[in-house]
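Have a look at this one.
Here the complex is missing a single protein chain, while all its other protein chains stay put.
Naming follows writing order (A and B), and every chain is counted from residue 1.
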Amino acid sequence: MKEKVHLFEIGLVRGLIGMTLGVLIGLGLVSGIRALLGLPVWNPEAAWVLAGVFGTIGFMLMVGVMRDWIKWALGEETPDFPETDPRLQGWAKYLSVSYDHKIIGIQYGVTALIVISLAGLFAIIFRTELIAPGIQFLQPQDYNTIMTLHGIVMIGGMLLGVGAMSNYLVPLLIGANDMAFPRLNAFAYWINVPAVILLVGTLFMGGLETGWTGYPPLSSRAPLGTQWFLLGVYFIGFSSIFGALNIIATVMKLRAKGMTYFRMPVFVWTAAATALIALTATQLIGLSFQLVMFERLFGMAFFEPAKGGNPILFQHLFWFYSHPAVYVFVLTGLGVISELLPVFARKPLFGYRWVALSSFGIALVGFLVWAHHMFTSGMEPYLRVPFMYSTLLVAVPTGVKFFSWVATIWEGKLSFETPMLFVLGAISIFLLGGLSGPPNGVVATDLHLQDTYWIVGHFHATMFGGFLFPFLAAIYYWFPKITGRMYNETLGKIHFYMMLPAFYVQSLGQMQVGLLGMRRRIADYDPALQIEFSHLLITVAAYVIGISLIIAFINFAYSAAKGKVVTTNVWRSRSPEWALLPTPIPAHNYPEPIEVVGEPYDYGLEGAVYVRLSSSAPLRETSEPSLPPDTAVASAD
Amino acid sequence: MFRNFSRSTVRVLIASNHALFRHGLMSLFKKKLGVKVEIVAEVTNFESAIEVLEKHEVDLVIVDYDDDQLNQEDFLRRFVGGGGQKRIILVSLSNPESAMLYDRRELPLSQFEEWFEGWQEASTKLKVSSAGVDKRNNSSRSNRMKHFVVAGFLVVVLTVLLILGAGQVRLLPVAASTQAQPIDQLFRLMFFAIAFLFSLIVVFMLYSIVVFRRRKGDESDARHIEGNTKLEVTWTTIPLIIVLGLSFLGARSLAEVERPDPKALEVDVIGMQWTWRFEYPRYGIVSNELVLPVNKQVVLYLTSQDVIHSFWVPEFRVKQDLLPGGEEFVRTLRITPTEIGSYKVRCAELCGIRHAYMESPVIVVSQADFDVWVAQQTGESTDPVERGRKWSNQYGCLSCHSLDGSKLVGPSWLGLFGSEVKLADGRTVIADEAYIIESIRNPGAAIVEGYPNVMPANVGQDLSDERIQDIIAFIKTLR
Partner (left out) sequence: MTTQTGVTHSYREKLAINRLGLWLFILSDSFVFGGLLVSRFYLLGTQARPHLDQVVGFVVTVLLLTSSFFMNRAEIAMAHDDRKAFLRNTAITLVLGLAFLVGVVGVEWQIAPFGTADGAAASIFYTLTGFHAFHVLTGVIFLAVVLRNGARGHYSRQKHWAVEAAAVYWHFVDVVWIFFYPALYLIGTPLP
């Protein structure tokens, strides 16, 4: 019997109300205090910053994610594992707070797709403007805002996607019933919502003109929208940090019996390496952005040379995070590639230990290369050569992955369902992205390439190859496990065969126009460069990519509701979530502890078992397990 | 219900206390279905069921859901997963319209068939795959070598094709400086390497995709190869050596690119939102065009008056950011132009609204022509209007104020002098000399309605009063 859930019981609705109230309180508080102090009442910078802060706090309080922590502060007990209101079903459940990592994973995933689409829409808008020289319809100030938002919103979308994959998969892959800190998990998801609202809100606050990198002095003087941009990024950072904390604790403490580190599915290695970076480096973008906010709010002078500051300090602080950040974006995707290839090639992952360790190799070296973004910045010249060496060094662990992937499929028995297509496409695109890296890493050639479209081509290729294609592969692959239904294979293939060539056109086009002299972040380019045709191609490619994604979304939505029911191990994977769990997965995953008795990727080894339920061990005495009475039917949605 | 099972025998275990239930099911199987069903056993309690399952291969276990002598939870837990292909359905006499699967999902009978068939297919596949590797051994040593050789050859082919293809496309602008030489050399080297490495991986991938496909109906796994330490060490060490070598070459090229000529021509480059100014201290010239003599090194001293800009002429290759902050933050860039011609410097660091348009001409001329230009520049015009036009260009006024009435960032100068101007604060003033002087020295004091307050306060810091008078004279002529 389903009780009707009132609109105001849905978390998202309450959160938005809370955010509105918080914004109003913030505005009122600042104006009130200023009036009391005898200052001119309306200071838009201070008022809107505090409004953004209170708005976010208001959202988080009202959405309900802080409930148990407040109880603990008041000395009240809470159940060991927090349960969600059973009246919330379907939409209401996903729009409210849940502590189940699978629900949270889906929340992350769907939000990621929405946010990525929004960022993509921004790109389509300004790509249309770039079809020809001259201003078609988008004035430079609006162009700068839309271009900036495309960058930062897409970054938010990628972090959400990484969160989706890590949070959904890690507990399942290590045989745990949930993450180490379920309430923190919910918090880390929900704070993204007000953060993205702040980012989009900049559109209505005069925009911003700095690019997502927000360099001062420009960012200290840019329009008011800059404040909500800085604040929004700050809160997205909270999500990264807390999410990462949870992953590390989970991987270190909740692995099943027999699952040594080198018997974990390789995806867990990449999730852990990603988490290590996100936990630590993210603080630096928070710090650098906060210092710019203080410059704007309090007249502070960190980056103003006239007052003793140094603009290069910002760049050091900023890039110390933002370079490792790119490995946060791609490492989990590379983990998906390593995880899926053995299944579709029916062959072990080649050199599993080397692949696992290479993730940490990339993470560690990734901390040592940030100043390659600053070769032309005017920093101390003697820093450039050491950073060139460290930058090129990243190619070594990355190369290990590439060679291992090829060696895995070599002499395999490949089948080409949609997930495999996206994985293979990802490899080739990430290869293109990676190979376009050394010209940037070598200082002399970077003098030509810095701030051009070559860089744009380089990072789009690495992002599409390291994040987007693997993320799509993961969605297709785990779709039947998550939803209990199969996606449409034909639409999946159409999606792939549209997206792959279109992306190549886009990427190679961007690299070419960059080499020829096209700078980044410009609404209008000189016809003398003769790059009009390339831009037309790039824009068409962008549209094709967009359409292919729409096809994918239709596929996902329709199949989740009406697709063919599947409950079996459709990919014949050895991984525990496929081998040991029914579909859809019950609320707390494994009904009893699982045991690891073999290696994860022993395809082709006769009789090899990887994981099993503890009680299905032959000739073993089973103790009476304590079970609750048979609860409600595990719902498929 | 069991349409496709004529090929295999389904071995069934029925667990129920009720004789009626057991008999009913048996006759259902035998009579109605024409499926080869082997009733392995009928049991009435849990322990016997376990016994049977441990001793015999059973495909399907049917459990009487109503039977409270059977502890379903215990029973089901034992047989979830573990690689077993058994399927368990719970059937209830009190609820004859549906069957419950072991994962406790209810399916109506119409969907049950679908589920059952799907399971049957999958468990057939599972059976075959757990039998291990395909015994047909077509991967002998010589076969493997053959694959490598063919793939290797194709790598070379694709590399060559890529390099030839890249040669057909415009990639780099013409190289017009000595600094461009080592840089372009590095580019060429890296493009070859990129073509080769791309081919290496992609060819092996495509080869696998074509040759190492799964044959239709083959459900066995591939060869169990876990790794090869020697190979790992090789493909770690060789790239390491390559990147160290490339870094070394890069460092050497950088030194070459930055080699200073003590006799270089000195030019101060002042960047500001959104224009360039070039000052030649040796000659006392201020210009908004960068004129350079060919084959002579120029050392540019770069500084910004506001935010970070960047100096870049693509044909010269090198670029350097301009930082605000005066002396301490001046940076140098050395260029030796080698081709006479007209180029453009375009700002390469996002600097605000008109970043896209922050460009100035860069003109490389012969030494003789350069000397002529210098003479022209240093001789100052006697006409204040002409001088005023020059200052308007050089001090960046015209990057925001048009001369033809069009609206850029600030008000157009056409028809400005002597006109009535409505200000943002409500006042109406006449645009006379005092007004213009105030607009330059203290821009924020009288903002015109409808225009943003973005004129930098320091834009006129290098403008002497005499030069401002020249500008006023120039503005007066714009009717």
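Throughout what follows, a contact is a pair of C-beta atoms (placed from the backbone, for glycine too) under 8 Å apart; a residue touches a chain by one contact, two chains touch by 3 or more.
Here the structure is a predicted model, which is why all the values come from computation and not from measurement.
Across the complete structure, the visible chains that the omitted chain touches are A.
The chain not shown here is touched by just one of A:Leu317, A:Ile482, A:Leu508 or A:Ile538, and that residue is A:Leu317. If you put the hidden chain back, the residue from A:Ala176, A:Ala395 or A:Leu435 that touches it is A:Ala176. Across A:Ile106, A:Met165, A:Leu199 or A:Ile241, the single residue that touches the chain missing here is A:Ile241.
Where subunit A meets the chain that is not shown, the touching residues are 72-73, 75, 80-81, 176-178, 180-181, 184, 241, 245-246, 248-249, 252-254, 279-284, 286-288, 291, 294-295, 298-302, 307-310, 313, 316-317, 320, 587-593, 614, 625-626, 628, 631.
Assume only the chains that are shown with their structure count from here on.
For subunit A in complex with subunit B, the touching residues are 140-141, 144, 209-211, 215, 217-218, 221-222, 305-306, 310-312, 345-348, 350-354, 376-378, 384-385, 388-389, 392-393, 395-396, 399-400, 402-403, 406-407, 409-416, 424, 427-428, 431-432, 435-436, 438-439, 441-445, 447-448, 450-452, 512, 515-517, 519-526, 528, 530, 564-570, 572, 579-583, 586, 591-592, 599, 601-607, 609, 612-613, 615-616, 622, 625, 627, 630, 633-634, 636. On subunit B, the positions that touch subunit A within their shared complex are 72-73, 77-84, 101-106, 111, 114-115, 118-119, 122, 125-126, 129-134, 139, 144, 147, 169-173, 182-183, 186-187, 190, 193-194, 197-198, 201-202, 204-205, 208-209, 212-215, 218, 220-228, 231-232, 235-236, 239-240, 243-244, 246-247, 249-251, 253-254, 257, 306-308, 310, 312, 314, 317-321, 323-326, 328-329, 331, 344, 346-357, 359.
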